[in-house]
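Written out below as structure tokens is the structure these notes cover.
The other protein chains are all here in position, but one chain of the complex has been omitted.
Letters are used for the chains, namely A and B, taken in the order the chains are written, and counting of residues starts over at 1 for each.
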Amino acid sequence: MSALAGTMRHARYVIGENPVTGLAFALFVIIVFVALLGQHVAPIDPLASDTAVALQPPSPHHWFGTDQLGRDIFSRVVVATRLDFGIAVASVALVFVMGGLAGVAAGFFGGWTDRVVSRIADTIMAFPLFVLAMGIVAALGNNVVNIVIATAVVNFPLYARVARAEANVRRETGFVEAARLSGNSEAQILVLQVLPNVLPILVVQMSLTMGYAILNAAGLSFIGLGVRPPTAEWGIMVAEGAGFMVSGEWWIAFFPGAALMIAVFCFNLLGDGLRDIVDPRRRT
Amino acid sequence: MKRREFLKSMTALAAGIAVPAPAVFSPARAQSRQETLLIISESGPNNLDIHGVGTIVPGYETSWNCYDRLISHDKKTLADGTEYYDRDKFVPELAEDWNVGDVSITFKLRKDAIFQDGTPVTASDVKWSFDRAVTVGGFPTFQMKAGSLEKAEQFVVVDDHTFRVDFIRKDRLTLPDLAVIVPCVMNSGLVKSKATASDPWALEYTKTTTAGSGAYRVASWQPGTELIYERFEGWKSGPLPKIRRVVWRMVPSAGNRRALLERGDADISFDLPPRDFAEMKQEAKLKIVSTPISNGIQYIGMNVKKPPFDDVKVRQAVAYAIPYQKIMDAVMFGQAKPMFGAEANAAASTLWPQPHGYHTDLAKAKALLTEAGYPDGFETTLSFDLGFAVVNEPLCVLLQESLAQIGIKTSINKIPGANWRTELLKKEMPLIANIFSGWLDYPEYFFFWCYHGQNAVFNTMSYQNPEMDALIDGARVAASNGDQTRYEADVKGFIDKAFAEVPRVPLYQPYLNVAMQKNISGYRYWFHRRLDYRWLAKA
Partner (left out) sequence: MAIPSLIGVVIVTFLLTRALPGDPAAYFAGPAATREAIEQVRANLGLDRPLPEQFLRYVRDLARGDLGRSLTTGQPVVSEIRTRLPASAELTLLGLAVAMLIAVPLGILAATRPGSLVDHACRVVATAGVSLPVFFTGLILVYVFYYRLGWAPPPLGRLDIFYSPPPAVTGFYLIDSLLAGQPETFIASLRQLLLPALTLAIFSLAPIARMTRASMLAVLSSDFVRTARASGLASSTVVVTYAFRNALLPVITTLGMVFSFLLGANVLVEKVFAWPGIGSFAVEALIAADFAPVQGFVLTMAVLYVLLNLLIDVLYGWIDPRVRIEA
């Protein structure tokens, strides 16, 4: 049986054995699906305002009700899936590449590289992380790209540390030696051999980071440093909608909040499942 | 301690503190709640002295209530029962009588007024305070200048209880300018004793301590958290206020402020979004007082030095493309007076603000834009002050949508409050949403700051037109000379011009909304839009 088929069978076993993991995977698939389809699933233009129907509760015409400008909340929540999922994935990709590369280089080469990377990681860790993210977004401007950068920077130390530890271990292993003997440059070995091996270990952390990226964007929106209007993004919808709770218009914050919660919930639980599949030795 | 016992005692403790203490438990508490007024707002003062450097608006409220001025305004009652300050009628405060001459005004000070430390108020205190106001620079000096109060030489001590203000030019605004917050009378003896070589006006001392003769004094202040006032029992400039203690707490979350008011745990606030006020009015659980902000307009401004806004047709196109009613409904929830859609696009009277004739007409807008040479529209940036995001953000989103329909593609630029003034000064922003209001409620005052070629920071449009200047200057001179005919002609003239040239498009005159418990009376609207505690009472 091929390695891939073996992995698939093991995956099915893991998912089947643990109902929570199974649920998480199912949710993940749904989220990806909605993110991909995006606009096409949304019945109404998420940016179209219609003040005549502002602040209406859920109804057959507007499943999730309308917000203060008369926009359909269901459409906005659906369209926001793509943006939030994109923020999550982009943040994780960025921090994995940045932190992973830096950490692996530090562990592999040692010496000055190690010192510099460790210093940077320590400095970042010494900051109160949310305030650092706030500072970065405030300084660079509040748009999606900078929010992704801020999230990546804040998570950098963790990835760098883990990657460094792994690279340290694998510096002198057999396959690395073999690659060296075959004439691969140190850089090629780093990127093609060592870095991919770091991935399984970071898998849990990566899905947690996806959840964190979305929560971070929401927190930033609460203090006014989130995405720009009229963008539909769960975090900013929750932040704005929270002010409407006291006056009774609960749906404005509830639906984006529920979507956000389900997504983050899913990512958090997903990590456990992925780790069980990828690296059974570390199962707890 | 065994775990079980620990859990038991914790549960008991939890049960005990979760139940709110019934009023009968502490009669002392119930009584003092009656004598205390609890005000809540989003932010508080950063400086208790209006002459201070960088003092923000909440500090003005402290200055108003803790210091006296020479004169104040009388009150008038509007049709709906609201008490409003009377722009044209002055009443004595520290001055019990005054005589307006051709070259000066002479004030007779009341003889019994004392400062909060017991020293009597004399004319030399008034002079020192006024000298301070025109010398420290920044906002206070600027405000004094608005009434032609510019040099210390203008302020003359005739004797202990007689004070004279000499004119450097005749200006109708001099007397009203003496009733605003800035020319407050400070305890010069006390404050001077705290001066140093590097701080000759003792700005550091008055920043955290009030040294006035006003009806209240600051008993304690934790910046950013709480400010507590106590009544000054020796206040002579009016009847002793009914409220003995005023507590001002800062509560950043607007939803919580509303919850506190509705549950009766706070007495009074005006820091809520328009929607909340519209809803609270309907629910009728609280008393809501709404008054239009005097001489105040929210507008869309276009920088006439930045093409294509240098073309009047483009500006008029924008004026026809604004979704006025949508904004009134969805942004202000009706909590504003419309300044659009008048029958004719011309001055109907000398009252200001008054509505212009533009209304939402996308076809006309598109036609004008095509005439100007932009049949496919153009791209630009729409900026607003993030400090007022509650109103500005939805407003700009609606505007963006509407402009897109005639081909003008805008990207929205949120500018943090701290940076807004700098950006305004640069005069680089092509299209903005902004608000301006002036303490002195006269049209020529508004136009002097907003449309005159002197290009003050408030002339955000960089609008410079010699004909407009002539009309504005003419109106000011006519006002000082009492030339009613000329005044009317010039005022109507500059209003007509503003409507035709439309460098800025007025949207509405916002309301100042105040929410208070039903047992509170005595609220009065002032031009400075802050609370005056001296007339408030709790039933």
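In the analysis below, a residue touches a chain if its C-beta (ideal position, glycine included) is under 8 Å from a C-beta of that chain, and two chains touch if they have at least 3 such contacts.
No experiment lies behind these values; they were computed from the predicted model shown.
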* Asked: Which of A:11, A:32, A:125 or A:179 touches the chain that is not shown?
  -> A:125
* Sort through B:100, B:457 or B:537 and give me the one touching the missing partner chain. => B:457
* Structure fact -> Had the left-out chain been drawn, it would touch chain B at residues 16-20, 29, 32-33, 36, 38, 40, 43, 46-47, 52-56, 137-139, 142-143, 207-208, 222-226, 247, 249-253, 255-256, 259-260, 262-263, 265-266, 415-419, 421-422, 425, 456-458
* Missing-chain contacts mapped onto chain A -> 18-20, 119-120, 122-123, 125-132, 134-136, 138-141, 211, 215, 218-219, 222-224, 235, 238-239, 242, 245-246, 253, 257, 260-262, 264-265, 268-269, 272, 284
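In the analysis below, only the chains that are shown with their structure count from here on.
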* Chain centre separation in whole Å, for chain B relative to chain A (CA means) -> 45
* Where on chain B does chain A make contact in their complex? -> 254-256, 258-259, 262, 273, 275-276, 279, 326, 329-330, 386, 389, 393-394, 396-398, 400-401, 412, 414, 416
* Asked: Which chain A residues qualify as touching chain B in the complex?
  -> 47-49, 51, 54, 68-70, 138, 142, 224, 228-230, 242-247
